[in-house]
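A single protein chain has been omitted from the complex, and every remaining protein chain is retained in its original position.
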Amino acid sequence: MYGKFSLFPEQASSLAPHIDMLYFALVAVSLVFVVVICVLIAVFAFKYRRRPGNEIAQEVHEHHLMEVGWSLIPLFLGLILFAWGAKLFLQIYSQPENPIEIFGVGKQWMWKFQHPDGRREINDLHVPTGRPVKMTLISQDVIHSFYVPAFRVKQDVVPMRYSSTWFEATEEGIYHLFCAEFCGTEHSRMVGRVIVTSPEAYQAWLASPLIEGGSPRDAKMMNAGRGGEAASMAAASDPGAKGRAVMEAQGCVACHQVGNTTLAPALEGIYGTKVELENGKVVTVDDNYIRESILQSTAKIVKGYQPVMPAYQGLVKEEEVKAVIDYIKATSGSKK
Amino acid sequence: MSSDANPYLAHHFDDIVQQHESVSLGMWIFLLTEIMFFGGIFFAYTIYRFLYPDMFHAMSHHLDVTMGTINTGVLLTSSLTMALAVNAAQRGMKKRLVTMLGVTCAAGVIFLVIKYFEYAHKFHVGSVPGRLWTFETEFGNQAQLFYSLYFGATGLHGLHVLIGVVIIGVLTILAWKDKLPQGRAQRVEMVGLYWHFVDLVWIFVFPLFYLIGRT
Amino acid sequence: MSTQAVEPKNYLNAAHTVRSWLFTVDHKRIAILYLVSISFFFFLGGAAAFIFRLDLMTPQGDLLQSDTYNRLFTMHGVIMVFLFLVPSIPATLGNFLVPIMIGARDLAFPKINLMSWYLYMAGGACILWAIVDGGVDTGWTFYTPYSTAFAKSNVAITLVGIFIAGFSSIFTGFNFIVTIHKMRAPGMTWFRLPLFIWAHYATSLIMVLATPVLAVTVFLAALERLFGFGIFDASKGGDPVLFQHLFWFYSHPAVYIMILPSLGVVAELISAFSRKRLFGYRFVAFSSIAIAALGFLVWGHHMFVSTQSPYLGIVFSLISFLVAVPSAIKVFNYTATLYKGSVSLDSPMIYALGFIGLFVIGGLTGIFLATLATDVHLHDTYFVVAHFHYIMVGGALMGYLGGLHFWWPKITGRLYSEFWAKISAGLVFAGFNFTFFPQFIVGYLGNPRRYHFYPPEFQIYHVMSTVGSTILGFGYIIPVIYLLASLKWGKKAPANPWEAKGLEWEIPSPPPTENFTGPVVVTEEAYAYPVRKS
Partner (left out) sequence: MGLNEQAHGQDHGHSLKAYYLVYLLLMVGLAATVWVAYIDLGWLSTPIAMAIATTKAFFVVMIFMHVKDATPMIWVTIVMGLVGLSLGFIFLFCDYAAR
């Protein structure tokens, strides 16, 4: 666990044993090649060392078959390893079943996480065992990278679109959370802890008062980083309420009126549906589309409307955007 | 090595054919690097146009088609005169060489002057990306992407024109002073290749920036 | 100096003024200019590494501030890649040997060759200036938007330096291509060329095709940094990941710019010290071209977790595996050359054999990274650092040192102390493994790279690494001493001290200014060593 000397990192996710297996296979293949080549070099260098009677090399015939043969071996082995790696990779990029969705924002130099019920924490991430956790990640400034070695997952966190990854913790414990992409002065301080507990303990933690689970310093930063009044009004129980509050605070409702689509299209219920755009293309409404519609509102114009919506880039916080998305999702009633 | 006597033969070549072929292959490889150089910008262009087609169409309207068209005509004409200059050099026709080089150089200057007015207009209305940006469109900051690419592409191209103008200017003077005899025709030919390449880039820049979404 | 009088004219004693060096168009002298300058930058970059390695002795990094640490590794990476390893073999050994090996009097464009050195120095000066003026802290990869919008250091001037140095590399490349195509002596057919030439030909192709893309990329990044243009700026709808694409479009092929010449050198060394034609000549020759070509198709393997499309990631991974095949062909043929040879373990050969071992380890760990699922875990950890040091230091640099020792008598006309050469080769080999092997382990444990602070449980590996790098440092300083000493006290080198084959060994050491005194006609295959029937 945390802080022990070891040669291999602990395996704490459902994925870790698979990755390690592949890793050991790679080690084995490499060892074979390294040993064979080094032994051959040593043997040849000794056996055919220059000495009286061996001043001149012996004649050797080249066989093309030999060349083909030793090209095919690495090709063949390589293809196996490639396929193995690609299969696991697709698994990493697949959508997990019924995950807990946690939202994370990376900024110089901290991690902020928000649990589905609105519970937030900084640099600590509580997750339960036995259930997939889907991380939706965004950066507020430069590129960061969400990295938990014990889970063998890493995902870059970029500023212009959501990226996501998932894991299913298997072992309770406390693990390192690193920022793996260089992001400036305190890059190596952009670290945290992943605290894996039993599902019951996780529920208990969710229900506990805010300060607990993080240091007082964290709590202060949390308040500082909070997205204005709108956010603080959010009730923990209703996932859409905070988003609705944001929309009122930001004045979105002036145009996006419930039940009135003359000024602007309805937002309620659109998640997961297909929207036709002014330029004839059809897009599916997902997290990235909604985020882009808010921040770069003119990138994609809905058919039948004018591009009058202001771009909110720099005006709303990532947490608030996420809240609006949650609101739209909640009103769409789908479990996406 | 009968050609040792050739005054234009550099010391390390065996004969003039070898020298000629080396120089022209060298020039082409240089142009190859230029292709990749401009390629980088066109890569970025493709991606952003794919991502933001509407914005590209709308922003293209703010470029001046008249000036762009005139400039294209100017460059195409200069390409012709350059080709004629190369021909004149190869045939040792001094007067014609000087005229053609002079016209080419002048065309380059005209191109730059027109470009200057286009740029000046952009500065005036504030459609220069970055700190000077004050351009109000419904696309907000996103429009800066288009102009960044526009200034990146036309700026680099303009720089190439400028370099070309200087080189051709020098050639004109050399030719005028009888320093470009037939035996040195390859110099003109190589500069010609460069100039045609600059023209080629513009042939693509023009429709891709000025002429999209005009309907 | 009574020897001076009897010494025959050669390129070194042809003239002695500073002017005669700074305005020389002789490819051999330009090679020397490059040799001196890249050595300077190597030690500068090495010194930076040594300082931050000392700092890494403790998890809390007690020696440096984080900002200083970041500046040091950036300076280390930028200098080592752009000012040392990319020009290393091509601009020194290549510059010196390419014309000689093909029987030409000079490169096709001697003045452009000189200009390339000046561009290199100008680029180097910009980068030095950036360092002296406070440094850069973006890493050698300059990822946006950190580099363009957030870094508070000298990014722009460094980018300008790289832009300029890039052109020096382009000019070297295109000079080589034209030279190899057009200036071969009569009888020097393509398949009589030494493999060193093939390797340089492949390298040059990469230089001319890939470097311009780097140039335009850093140009755009500099515009963004200086004037706030918005091509990679997310707040303007730009995509920072596009920068990574364009950067790696150059920088992956660039790693083959670094390794191919070294592979070429090693081919020469193995053949010379086995007194035997290189096994599978044609396969080795074409594998260079294959590596260069495939090298253009794999850049996305640096971006598996960057939000690049996973499907494209799979394509890039597959092609990365294909690159292993031509690399394997080389390694196997080199090894097979020893078989039934007459192997002599002189110091260049020790470097060459060390090269094979370390290159194989470096290459195979590259395979770990090209494997998608493992790269998700290993990306941006010390495992990557270990991978590329194995290839770049254990591989490319070893090959360079081997080549330098091999051709030193030809270049300077002096013999160095074989005893000290063997000692230092041993030190380099031992120190190197000591430094970088632990990094594989700490990398798999999850220590991210570019980390000033790290969790205490990783300390033991970092201490080993620092100790190793001290040994390694000595291994690099000793050659400087005995090589320089050889200039004054070394024995005169005969024309062919190793009894090797190749045009360069048929002319005096050091060679005369125009290399050959009469016309050259080649009648032999490459590596035409005598053989006895077994």
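Just so it is clear, A, B and C label the chains in written order, and each chain counts residues from 1 on its own.
One rule holds for everything that comes next: a residue touches a chain if its C-beta (ideal position, glycine included) is under 8 Å from a C-beta of that chain, and two chains touch if they have at least 3 such contacts.
Just so it is clear, the model here is predicted, and its values are computed rather than measured.
Across the entire complex, contacts from the unshown chain go to B, C. Note that of C:L312, C:I460 or C:A528, the residue touching the chain absent from this view is C:L312.
Those residues of subunit C that touch the chain absent from the view are 181, 205, 209, 213, 242, 245, 249, 296-297, 299-300, 307-309, 311-312, 315.
One chain is missing from the display, and on subunit B it is touched by residues 3, 5-9, 15-17, 20-21, 24-25, 28-29, 31-32, 35-36, 39-40, 42-43, 46-47, 50-51, 65, 69, 72-73, 76-77, 79-80, 82-84, 86-87, 90-91, 182-183, 185, 192-193, 196-197, 199-200, 203-204, 206-208, 211-212, 214-215.
The rule is simple: only the chains that are shown with their structure count from here on.
Looking at A-C and A-B, the interface holding more C-beta pairs in contact is that of A-C. Inter-chain centre distance (subunit A to subunit B, centres taken as mean C-alpha positions): 45 Å.
In subunit B, 51-52, 55, 141-142 are the positions where the chain touches two or more neighbouring chains simultaneously. Residues of subunit C in contact with at least two other chains: 235, 237-239. Those residues of subunit B lying in contact with subunit A across their complex are 51-55, 138-142. Interface residues of subunit A facing subunit C in the complex, by the touch rule stated above, are 3-9, 18-19, 22-23, 26, 29-30, 33-34, 37-38, 40-41, 44-45, 48-50, 54-60, 62, 67, 70-71, 73-75, 78-79, 81-82, 84-93, 108, 141-143, 145, 147, 149-150, 152-156, 158-161, 163, 176, 178-189, 296, 299, 313-314.
By the touch criterion stated above, subunit A contacts subunit B in their complex at residues 278-279, 296-301, 307-308, 310-311, 313.
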